[in-house]
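The complex appears here without one of its protein chains, the remainder shown in place.
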Amino acid sequence: MTVESTAARTPRRSSTSGGKRASAKKAAPKKSTEPELVQLLTPEGKRVKNAQYDEYVAGITADDLRGLYRDMVLTRRFDAEATSLQRQGELGLWASLLGQEAAQIGSGRATRDDDYVFPTYREHGVAWCRGVDPTNLLGMFRGVNNGGWDPNTNNFHLYTIVIGSQTLHATGYAMGVAKDGADSAVIAYFGDGASSQGDVAEAFTFSAVYNAPVVFFCQNNQWAISEPTEKQTRVPLYQRAQGYGFPGVRVDGNDVLAVLAVTKWALERARTGEGPALIEAFTYRMGAHTTSDDPSKYRNDDERVAWEAKDPILRLKAYLESEGHADEGFFAELEAESEALGKRVREVVRAMPDPDLMAIFENAYADGHALVDEERAQFAAYQASFADEGGK
Amino acid sequence: MTVESTAARTPRRSSTSGGKRASAKKAAPKKSTEPELVQLLTPEGKRVKNAQYDEYVAGITADDLRGLYRDMVLTRRFDAEATSLQRQGELGLWASLLGQEAAQIGSGRATRDDDYVFPTYREHGVAWCRGVDPTNLLGMFRGVNNGGWDPNTNNFHLYTIVIGSQTLHATGYAMGVAKDGADSAVIAYFGDGASSQGDVAEAFTFSAVYNAPVVFFCQNNQWAISEPTEKQTRVPLYQRAQGYGFPGVRVDGNDVLAVLAVTKWALERARTGEGPALIEAFTYRMGAHTTSDDPSKYRNDDERVAWEAKDPILRLKAYLESEGHADEGFFAELEAESEALGKRVREVVRAMPDPDLMAIFENAYADGHALVDEERAQFAAYQASFADEGGK
Amino acid sequence: MGVQKLPIAKAINESLRTALENDPKVLIMGEDVGKLGGVFRVTDGLQKDFGEDRVIDTPLAESGIVGTAIGLALRGYRPVVEIQFDGFVFPAYDQIVTQLAKMHARALGKVKMPVVIRIPYGGGIGAVEHHSESPEALFAHVAGLKVVSPSNSSDAYWMMQQAIQSNDPVIFFEPKRRYWDKGEVDKDAIPGPLHKAGVVREGTDLTLAAYGPMVKVCLEAAAAAAEEGKSLEVVDLRSMSPIDFDTVQSSVEKTRRLVVVHEAPVFLGTGAEIAARITERCFYHLEAPVLRVGGYHAPYPPARLEEEYLPGLDRVLDTVDRSLAY
Partner (left out) sequence: MGVQKLPIAKAINESLRTALENDPKVLIMGEDVGKLGGVFRVTDGLQKDFGEDRVIDTPLAESGIVGTAIGLALRGYRPVVEIQFDGFVFPAYDQIVTQLAKMHARALGKVKMPVVIRIPYGGGIGAVEHHSESPEALFAHVAGLKVVSPSNSSDAYWMMQQAIQSNDPVIFFEPKRRYWDKGEVDKDAIPGPLHKAGVVREGTDLTLAAYGPMVKVCLEAAAAAAEEGKSLEVVDLRSMSPIDFDTVQSSVEKTRRLVVVHEAPVFLGTGAEIAARITERCFYHLEAPVLRVGGYHAPYPPARLEEEYLPGLDRVLDTVDRSLAY
């Protein structure tokens, strides 16, 4: 029994071609036409019906919708502030989420307090939903720590930089949730690039075999630094799941409502013992990979411009306005709140002290280590020697 | 858009269950009913038609069939000899292929001379098809070397013990074949257990992205040492391929004709620029994992007995006889040839000398290394010191 | 319970059993650890008695095993992971050095990583490639990990108890060729600290330092040397990270000579660090340079050559003589 991929296949060469293969590149199958996305709001902000997922946003109120809008606006504002703080030298680096607000807020707001989130390094919007103070996120980008919050306070794990690793941590955590008999779920974020890492595949395998309550949330923002998604896969990423025995869904990642609905569906499945699911949120990285990156080296600005028309915030705004769910006053207040957030972030970052030098040795071990003790003492004595010399 | 797995799904719990998840194990989806296998010969040796694959064995002659039979019989004989040589202390270990002869001979005979094969540690039958002298395979199991043949002589790579690694080597090799514009193909063997390794997933990704001419041949012999396939996947393994954008097929691994046909199909695709394919040969490890293993610790003998009825050799024998393709004389001659092979293997192994002590340092590097030179000299002097002492 | 005579493998088995009994958060994970009880039977019977939820057969993927163990630790579990053989730990190396070792520091101490990684290691059992390696230096160099190896049954039992209780990740190297060596285990004893070395034979002329499988070789060498009138002290290091340099130093201040023995290649093996540090600490005491006996800078050889590759009695004694000749 053959399972054919859904990719368009190159017709077999006629034998008159001499059987010689041209370069693999030429022979590679064409990208398939884009599969259907789950979408509840069109780019113009029109609500469209979806038989499968409408129920997950059935009870949503105008207040909720304004809340989602506010989350996206504030997240974008925070993100912009961080970018400019990097420009000003207050941060060493920043990884902007610009364009991915709906993917992050929609999924983040689908989680329950007792759920647990494993982010990459770009989930500032999810952190926001989890109640992590955004200024906490800046420590590692400023270089004062490698992770500035207690993961257990908001059930939001530390940012993970090494691509894909956290999907296994999420799976293990979810195995623990199941062992505990709890009905929480776990959600693991990763990127289109990350989908190629062996660790992600192993996470799929473990989660399926143990039927762990984990949702794999892939933000396919079309790029892994300079590499387009074609360098990672020749079929849509959400299809990866089926070969591991769990469902995969592609959702319009710029449609906050659709993301919310699909993520709720997946988390609910996980909670009720149906095991893992993969969500591919189809979105776009509007900015550079990080502030160190220069996308003009590798991508055409046309692409970005085309995606601007699908902006997640404008889309929800259009819907709110057309439904009469928000008035001028709401937008004005939010604008003020944005400014205040920006200001607070700026102030907190600028006041963020450098860590104590001895922090080098802190927390290397939980129970201590003789060599660390020895080196700490030497280091302290060495530092003291400068003080003795009156600062050499 | 949702892609549901083909596994049977557990119904969602009713809300009256309190939303608490029972142990993950209980909630895991049931194993699906077995998917259809590609089969050309029934276990009773009856030829069945297959619209898709018959063409690949259309030209097969009685001679060819007897050849396949002979390959399987001699491979099994060789394997049995190796097992008993291990019992006699002539080998340190042996990994028997008992039961997997059809999977190996069918696929091995599908390859062309210019194709390249990447085995695990159990592909004695494939080695046979490639023309590797079986006694060459025994060096590593005797402990006289870690790989006793030149891979380029028969385009048969060394045995790879670390699970899954060779699938990436095969993929890289296939990328090279494509770059060279050659129309050869590559085939990578691995086991059901190996399917869980990240390396195998990465091999799938690379081969798909570069459309490399490689066939992934998974012998699902139902066990990875003591672990049944359920510990690696909850859906049939051949389905893994579709999520990476290439076809997967499950073939009756005890049907040499079906394996031959399916492998020819896949190799032909690869040669003509259609890229990778995955074949899952559904078979059974009739013996222990290796001579160090004791399967009575973990599996019921009933299972093995049931698989005996599907024996690959008896099946082809029944077909040969029913078609009148082989007579007593053929079987008698083959029996004699088997005995001669066994005898030769025994003699060669017993005469296999221990390696020269200096071999420790040989080939650590191709271009030399100062430290190795130094240590080699020290070692030689140290050995000489015993000689001086007249053998301390 | 009293004192029992147990082989090392069984001592570890009993230690795991005790841990499973005492703490419901302790889990055993690995390939074939369940029904089979591991290829060396170290986990024999545990799944039967504690169930599949506590003693978990995993998919064949070492990165996945360690990566999920990290997640389980984050959830409050204390996983004890088995890597089937030394040569198969490398697929998990990334998760070990990049995640497991650094998580506590990354979280500024807010999370702990009580994960034990058991690795049967070393040669001498006539195995095929990848089944005889000694990669301990590759872990000891990495901050955030602790690395230990018992040499006898009592240590096997107690060090495993302590490793499981540790809030830091411990790489627990088990001397596989000594699995069947018997020794006394007193389950009512009060063990010394996990990372403390022990003087297992006293002597005055030279110190031999070793751990795991080489302790026995060193003891035999000391016995042989005694017949020639040389008094060798043997230190069982027990821990490769941290290394108990104080104990080695005390010994060397007395004997003034040190030979370090391990199966791992000499070049950048743990002996290099011991030589460097003890030379610094005992510069005016040493009458000879610290000498090292270990594997060569070549891939572990096929079984028929391993006797020559591994440090044995003769090579140790030869090196002792070289040291004494200074």
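Every chain is named by a letter (A, B and C) in the order it is written, and numbering of its residues begins at 1.
The rule is simple: a contact is a pair of C-beta atoms (placed from the backbone, for glycine too) under 8 Å apart; a residue touches a chain by one contact, two chains touch by 3 or more.
Everything numeric in this text was worked out from a predicted model, so none of it was measured.
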Shown chains that the omitted chain touches within the full complex: A, B, C
Hidden partner chain, touching residue among A:A80, A:L98 or A:I161: A:I161
Among C:A101, C:V115, C:L208 or C:A303, the residue in touch with the chain that has been omitted: C:A101
Selected from B:E36, B:E55 or B:D180 as touching the chain missing from the view: B:D180
Contact partner of the left-out chain, one of A:R109, A:H124, A:R142 or A:R285: A:R142
Touch residues of chain C, complete complex, unshown partner: 63, 87, 90-91, 93-94, 97-98, 101-102, 105-106, 129-130, 137-138, 140-144, 241, 265, 267-273, 275-277, 279-280, 283, 288-292, 296-299, 326
Interface residues of chain A (partner: the chain not displayed): 23, 25, 92-93, 139-146, 161-163, 193-194, 196-199, 224-227, 231-232, 292-293, 297-298, 354-355, 357, 359-361, 364, 369, 371-372, 375, 379, 382, 385-386, 392
Residues in chain B touching the chain absent from view: 145-152, 157-158, 160, 162, 165, 167-177, 179-180, 198-199, 202-203, 205-206, 209, 362-367, 369-372
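FYI, only the chains that are shown with their structure count from here on.
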Approximate Å spacing (C-alpha centroids) for the pair chain A, chain B: 40
Centre distance in Å when chain B and chain C are each reduced to the mean of their C-alpha atoms: 35
Sites on chain C at which at least two other chains make contact: 53, 58-59, 61, 63-64
Chain B, residues touching no fewer than two other chains: 23, 25, 196-199, 231-232
